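The other protein chains are all here in position, but one chain of the complex has been omitted.
Think of it as A and B in the order they're written, each chain with its own count starting at 1.
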Amino acid sequence: MKGSPIILTTDFGLSDEYVGVLKGVILSINPHATIIDLSHGIPPQATGRAAEVLCKNYRYFPAGSIHVCVVDPGVGTERRIVVVRGCNQFFIGPDNGVFSRILETDQAAEVYELTNSDWFLEDISTTFHGRDIMAPAAARLSLGASINEVGPLISTDSCVTTTTTPPLVSETGIRGEISAIDRFGNLITNIEEGILIDFGLSPRFAIRIKSQLLQLHQGSYGHLPDNQPAAIINSSSMLEICVKNGNAAAILEVGIGERVVVKTK
Amino acid sequence: MKGSPIILTTDFGLSDEYVGVLKGVILSINPHATIIDLSHGIPPQATGRAAEVLCKNYRYFPAGSIHVCVVDPGVGTERRIVVVRGCNQFFIGPDNGVFSRILETDQAAEVYELTNSDWFLEDISTTFHGRDIMAPAAARLSLGASINEVGPLISTDSCVTTTTTPPLVSETGIRGEISAIDRFGNLITNIEEGILIDFGLSPRFAIRIKSQLLQLHQGSYGHLPDNQPAAIINSSSMLEICVKNGNAAAILEVGIGERVVVKTK
Partner (left out) sequence: MKGSPIILTTDFGLSDEYVGVLKGVILSINPHATIIDLSHGIPPQATGRAAEVLCKNYRYFPAGSIHVCVVDPGVGTERRIVVVRGCNQFFIGPDNGVFSRILETDQAAEVYELTNSDWFLEDISTTFHGRDIMAPAAARLSLGASINEVGPLISTDSCVTTTTTPPLVSETGIRGEISAIDRFGNLITNIEEGILIDFGLSPRFAIRIKSQLLQLHQGSYGHLPDNQPAAIINSSSMLEICVKNGNAAAILEVGIGERVVVKTK
């Protein structure tokens, strides 16, 4: 038996050896573990972004998957480490908001504080609990250890929530912002399709970013006019501003946090 | 049985979560799949580069390997998605030229249009068919599904070919260009060793790039003079311009597309 797959999400990047070390620790405990990288490109300390990435993508992983999320600016302080059982999966990481979107999504989720030091590496550093505590716990769970061995069940309400800015909704529209920019220069907003549907999702919506007024297209990149910024609903059901075969971030000279306004009438 | 390995080649880069999501989808269908990254560093929308990378490297993968190539600027348009059976392997991706070098290499290759929607994810986005269509198909094939379930066999001649510029061959030499630059700053040309051999591959060949005249060395990096640009045949049998322990792209101030001329007499 290989056990449930272990999925890694961190802000480590891939130029250092930190991700490889997590995998070594896991294999040392479960030599047959299946380990998958979801993303190591979370911006440093960006707990809100990690929360988004987990919430938008957990559904593409097998039921029972064990996520390890190491975006952990408070490492070595008294912040808790938790294991969430929710959305049919497990999530191990610091109690700093990285799982707050998961807890919103599954109201029946349970949270355990990870206190079982029998599971930890022998020497615990003050700066790398992903290696010393979280990876070993993931390996134990993948071997079939019970969630009851993790530590005490704690109140979901006591968990830290992220401070991601939600979009501001008024009668005439929505004011949001750019929350991520991908490799293609696509500008991903914090505005979900659901909000647009509440307003009657329409190609007449006008989307403003900087001095540009864009239309909402309902097709794909391929159907857009060349080299012109346009707005679409992306594959994660978020409003996104893109340029066909071009880099919207570079063309519009826009960074994270730039305001986006949707006029719905 | 783990089935044939699935090999991923995309222009996604590794800073976003897109590659991880492909793997999650595959594991959700075949929990025992072996998944390998060939490259996620194809420049955005560079179908010609993807075609090169696949053609130069498929031979290093096991027979029966299932390649998924997501370099797909036309996603969501009426462009076809195909499965190629050729070179003893399978190749799944858009019909936009990414497999044209494979089809050149194996004249007996067969191409199937991927139309079996039973294999797709339930919700198909307009912008991420790698996730919704190609990854699930790869997982099915890795579980042993027959290529006949993919969809109709289509004519190889009907497939889109890439527009990679071939080198221009005249009586006195070859005019090519830089088609890729690797992490070391090595400048990889579009001139294959075979063409040079036709001219009698000789250390007397003079290679010109910008105002530099270089010699063709037949050894390795280690045998070159320090800090001087030189030309060699690289490990993929392509003419390459490099600097021992240095970065040729930086030293020569050269980018993709720069002209390279080989004077053979």
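Here is the rule we use: a contact is a pair of C-beta atoms (placed from the backbone, for glycine too) under 8 Å apart; a residue touches a chain by one contact, two chains touch by 3 or more.
Everything numeric in this text was worked out from a predicted model, so none of it was measured.
Residue A:P73 is the one among A:P73, A:G200, A:P225 or A:G255 that touches the chain missing from this view. Between the chain not shown and the residues A:P44, A:G194 or A:G257, the one that touches is A:P44.
Considering the full assembly, B:N234 is the residue among B:T162, B:N234 or B:T264 that touches the omitted chain. Remark: the residues of subunit A touching the chain excluded from display are 11-21, 23-25, 27-28, 31-32, 35, 44-45, 73-77, 79, 125-128, 131-132.
Where subunit B meets the omitted chain, the residues involved are 2, 5, 7, 9, 14, 34, 36-41, 53, 56-57, 60-62, 65, 182-184, 219-223, 232, 234-235, 244-245, 247.
One rule holds in what follows: only the chains that are shown with their structure count from here on.
For the pair subunit A and subunit B, the distance between mean C-alpha positions equals 31 Å.
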